[in-house]
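Here the complex is missing a single protein chain, while all its other protein chains stay put.
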Amino acid sequence: MKRALAALLCLAAVSGAVLAAPAPEIVAPALPAVAPPADVAASDTPNDAGLSVSLTWRASPDEARGIEGYEILRSDAADGPYQRVGYVPVGIDGYDDQAVPADGQDLYYRVSAVGGGIAAAESPAVGPVRSRQQWYNTAKTNALVGTLLFTLIVVYFINGAKSGRHLFIRRIAGLTAVEEAIGRATEMGKPILFCPGMDGVTSISTLAALNILGQVAKKAAEYDTPLLVPNRDPIVYTVAEEIVKEAYTEIGRPDAYNRDSVFYLTDNQMGYTSGVNGIMTREKPATNFFMGYFYAESLVLAETGATTGAIQIAGTDSVTQLPFFITACDYTLMGEELYAASAYLGKQPMLIGTLKAQDWSKALVGLLLLAGTALALAGPGPRQLVMKMLSIE
Amino acid sequence: MKFFQKLSQIDRRWIYLLVALAVIVPLMARMGLPDAPGKYSLQLFDAVDRIPPRSQPVLISADYSPSMMPELHPMFMAMARHCLARKVRLMVMTLDPTGAGLAENGLRQITDEINARAGSAADSAVYGRDYVFLGYKPGTAIVMMSIGENIRQAYPADAYGTPLDSLPMMRDVRNYADIPLVNCIAGSAVLNYWIVYAGARYRARVGGGSTAVSSADYYPFLQSGQMVGLLNGMKGASDYEFLNQQRGYSSAPRVAGKGMDAVSIVHLLIMGFIVLGNVGYFVTKKSAQQKAGEE
Amino acid sequence: MFSHDIWVWIAAVLTLAIFSFLYKENPFYRFAEYLFVGMSAGYGLARVWNNALVPNFINPFWAALTAERGATGPLLADPRFWLIVPALLGLLYICRFIPSLSHLILVPIAIGLGLGSGMGLAAIIQTDIIKQMQSAIGDASNVAAGGWPLVWGIVSLVGVLTTLSYFFFSREHKGALKYSANIGIWFLMVGFGASFGNTVMGRVSLLIGRVQFLLTDWIHVIR
Partner (left out) sequence: MKRQLPLMIVLVLGIAFTVQFFIPSRASEVTYQTALQWWLVMSSFAMVLALGSLVNHHVLKIKRRKEHWAFSWVTLAGLLVMGALGIMGGPSVGLRWANAAYNQLFLFVQAPMDSAMFAILAFYMASASYRAFRARSKEATVLLIAGFVVMLGIIPFGAMLWRRIPDISEWIMMVPNMASKRGILLGIGLGSTATALKIILGIERSWLGGSGK
């Protein structure tokens, strides 16, 4: 009995020792130990609206020995209890905990290397760390500098234009054709068709198109040539109508304005196209203008127009559709030429002033491209710096 | 001389008629024009071909709508055929609500074919053992990221409500680390998302197929190795069908192969027109110059 | 041989009606065109109602009005209630039908433009300018990619610079600018030709889809 008791005590002592010692070797001898991830760092996620903490670490050197991923554990006290908040597979050494309960609260993190065949290896706790929101996005500094610089250049040249300095603008091939094309329609006694693009009124190309429409409408009013303006966007339709009406008033012929000339078709891309196709083949306009932003329908419109024998002038900043207008239209204003055209036709000095500003900015961009490339070719370090300065999130 | 003059003023409706014939005839009777698979098609095919059978599953995300079917559905069919014929396990999902029906029907058609031919249980395609259909899930990038953590977060169950853990082939699949290849077939920017979220963020190997119009956007990813391969429109689909047949994985009629015959013939037709148009242009110009010289 | 489904017939006949335009404008096309315009405008109306107004205004606004106030605070503190403001501003569009108030339509247009240009300004600088600059410099300095890729990167940079120089408006294209702008035009033309050529397959595929529908679903000549 004594011996039995002694044995029992002995066993209890052993098992007590076993329980106190790190478990793996004895309780689960099948699971080998691995090194935990090192250099775990936790900090507030920069440039965000708060409620997020970013973690980074150095991968465990034992990744090849069965680590499948890393668990991210969080607690509001250094000694726990820790809760699992995320998981990433091996190969990734960072995690954003975007489920932080509140900003300004002290948090502690551990990262644990886990796998089916190994004992989990937890890193020491890091912290305290607090999440918070920021009021300036440092990642957007390049855009801020660009915006300020460009605004400065534009304002400078607008002031120059205001003071009456003459500004030269070179001839744009498609533009000289505009007047000629309107004259042709008048001679033939046929209408002019003007499509102000497929985008809404906030699209820059639509605004440029509406500017050009104003000029075309004035000429049409002068020569008493009927004008057809089918629309796809409800708001563009209302603005276009105002512009055309005003053009007739300005020429002094408000009575000649036909209420049917600016109209809405449908907002469906191909529905609109089928409608304009019908108009082109039935009314046979002598001149077609396609100005603004266009999508795949560009070629359908331009080819149909070509079969009716109309003179066609297109203008778009839609890079993907330029090839089709170039092949199927008589004249095409490419990209920036569309904006330039609207300034050129308007002949307002301030609009021309901004063109000058754009040119100087272009020169600046060109110089920066050259300088940046030269610097980046100097070595991997400078290249990384240039890339970082130009990186966007 | 006259001939070329006439030709340069040819009624465009003759051109339309020829284009129509160039599409209709090959679709009705496969002409069997020769094939020359492109390098990115080959790369993708090889990537699938190297995955060991009956191990980790390939993921195909069928992210296309019916309007892009002619180009993209044959890609899905060819890729799924390749996997199932080789006994490579297959997971199918979609991020486009209208893509779910297309993918599900396609999958059923292929498995029915395989099972009709199969001599034994081992040869047949068994749901849950050889393939699963996860269905549609809204939320594009969120779905991709949650698969990166654990596929059960995005898909607790398959499209039919069976929990993933009750499907034998899914038991050991947790995230991209257990998926040797992620394929996205899409005509939109979804493929881009897969490259960014699954590829760059979770180190998944991404391949896929896209419409001809948007394929050029993916060349940079192919050159930098961020994509393992790409099927470019009808040509890519046809390449894959050809490779499947060449290696004996499929004897099904080549849907995209027919389409590609039509595409090839229209291309040749257009190129022929361009040549004729230019010959006509130079001949008439020369004769006009000669006339001007005589006067 | 032919389908027995009336809907397939309708779809097939309308498809052919649209295609008939290629021969010439005719009453069948005209019918399809007028139908298409009307239906798609109605579809657009339903979409604006179901996808924009109902979830963004009607439902939340109604929920705010009918919510039990005790729990959620006063009505005026409920952001959903304030959706009435954009709705009223939207009604200003309709002032256009009242001649004496028609100028008020400029208010919602101005709001849209202010938001659009404000949200766009710096974003365009980021995506269209800084991003493009980074890619151009990156390609032209990618020493790690070695030999030819680097050469092509530098050729690309020349292409970018010369294309940019073509778009100089405030200076006559003379001297060095003329030379550079001319190279720019060459790059532009290669780009346009290549884009055109690269698009043919996609467009033919769309036609193949339609022909497959006609020959498979309507006349069962191919399987």
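The chains carry the letters A, B and C, assigned in the order they are written, with residues numbered from 1 in each.
Throughout what follows, a residue touches a chain if its C-beta (ideal position, glycine included) is under 8 Å from a C-beta of that chain, and two chains touch if they have at least 3 such contacts.
What you see is a predicted model, and the numbers here were worked out from it, not measured in a lab.
Judged over the whole assembly, touch between the missing chain and the shown ones holds for A, B, C. Within chain C, the residues in touch with the undisplayed chain are 7-8, 10-12, 14-15, 18-19, 21-22, 30-32, 34-50, 52-59, 79, 83, 85-87, 89-91, 93-94, 96-97, 103, 106-125, 127-129, 132-133, 135-136, 152, 155-164, 166-167, 184-201, 203-204, 206-207, 209-210, 213. For chain B, the residues touching the absent chain in the complete assembly are 12, 15-16, 18-20, 23, 33-36, 38-39, 67, 212, 216, 219-220, 223, 232, 235, 260, 263-264, 266-271, 273-274, 276-278, 281-282.
Touching the omitted chain from chain A are residues 47-50, 133-137, 140, 143-144, 147, 150-151, 154-155, 158, 201, 204-205, 207-208, 210-211, 214, 231, 233-235, 237-239, 241-243, 245-246, 249-250, 260, 263-268, 270-271, 273-274, 282, 296, 299-300, 302-303, 306, 317, 319, 322, 324, 326-328, 334-336, 339-340, 342, 350-351, 354, 357-358, 361-362, 365.
Criterion: only the chains that are shown with their structure count from here on.
Per-pair tallies of C-beta contacts place A-C first. In this assembly, B is the chain whose CA centroid lies farthest from the centroid of chain A.
In terms of their C-alpha centroids, the spacing between chain A and chain C amounts to 14 Å. Centroids of chain B and chain C (each the mean of its C-alpha atoms) stand 25 Å apart.
Chain A and chain B have CA centres that are 28 Å apart.
Shared interface positions of chain A, defined as residues touching 2 or more other chains, are absent. Under the contact definition stated at the top, the residues of chain C that touch 2 or more other chains are 199.
The touching residues of chain A, counted against chain B in their complex, run 68-69, 86-92, 307.
Chain B meets chain A in the complex at residues 12, 148-150, 174-177, 201-203.
Against chain B, the residues of chain C that register as touching in their complex are 22-23, 149, 198-202, 204-209, 211-212, 215, 221-222.
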